[in-house]
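The following block contains the structure, expressed as structure tokens.
Selected chains only, in their assembly positions.
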Amino acid sequence: MKPIFTTTLAVRDYELDSQGIVNNANYLHYLELARHDFCEAAGYSFAAMSADGINPVVRRAELDYISSLRMGDRMEISVSMERRGARFVFRQHISRLPDHQPVLDGVITIVCIENGTLSRGDRLAEAFREWLVDK
Amino acid sequence: MKPIFTTTLAVRDYELDSQGIVNNANYLHYLELARHDFCEAAGYSFAAMSADGINPVVRRAELDYISSLRMGDRMEISVSMERRGARFVFRQHISRLPDHQPVLDGVITIVCIENGTLSRGDRLAEAFREWLVDK
């Protein structure tokens, strides 16, 4: 699936664990950062959603760890987005820079809580209409 | 699959995000904690593995977020373990205490790096022989 957004990021030293590699939980942070950056670039930031009473929450995450990032590494994170009913599915890939060695494949499924209950996600789908993969 | 180990844990306030719920990445920490506690209880701690040159690393994680933990919540985390070739598959479940509301299902696949290369995991399988689910 063709990415609709990419961003770059550097490993922070405190993200390493005692094995000298980035701890597995930090990749969820990296993916979240890229999604939030995408939302902002697409014109509807997380803060704006929050102000509109839309709370996107993670419903499912699948992470394939291919290789490890280490001290001083830089990465590129890509984002694509499709809608499946009330769910928004983000396919994301992390590769190390500058050699583009694959690091992680992630599939993150988001649902929207609006006013405390699960919504159909229509407002989000409308806001991101031009970015949603056509199925 | 029947759990072979359970542990309990309390949410720490700094693990909450601005939505007032535990940030999605922290669940990987909770699952890791429970696996490490299990290894120690089973007689082969993470520190001992490290001293033996065995570095378990996460190869794949599947996380189904069912409900959210909040400030003051306590949880129970269960662990089961099976071997599939060079891979060790941990099925883990988090429920909220005391009502056992389901919070998260996780499947974490681990491989072993020994002396810098992927191993068949025989030493780990031997150490955890009595805990491995019979397939």
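To keep things simple, chains are lettered A and B as they appear, and every chain counts its residues starting from 1.
In the analysis below, a contact is a pair of C-beta atoms (placed from the backbone, for glycine too) under 8 Å apart; a residue touches a chain by one contact, two chains touch by 3 or more.
Fair warning: this is a prediction, and the values are worked out from it, not measured in the lab.
Undergrad: Whole complex: how many copies, 2 being shown?
TA: Identical chains making up the full complex: 4 copies.
Rule of thumb we're sticking to: only the chains that are shown with their structure count from here on.
Undergrad: Could you say what rotation angle superposes subunit A on its sequence twin subunit B, using C-alpha positions and rounding to the nearest 5°?
TA: Nearest-5 rotation angle for the superposition: 180 degrees.
Undergrad: Which integer distance in Å separates the CA centroid of subunit A from that of subunit B?
TA: Distance between chain centres, rounded to whole Å: 23 Å.
Undergrad: For the complex, give me every residue of subunit A touching subunit B.
TA: For subunit A paired with subunit B, touching residues are 18-19, 21, 24-26, 28-29, 32, 50, 55, 57-65, 68.
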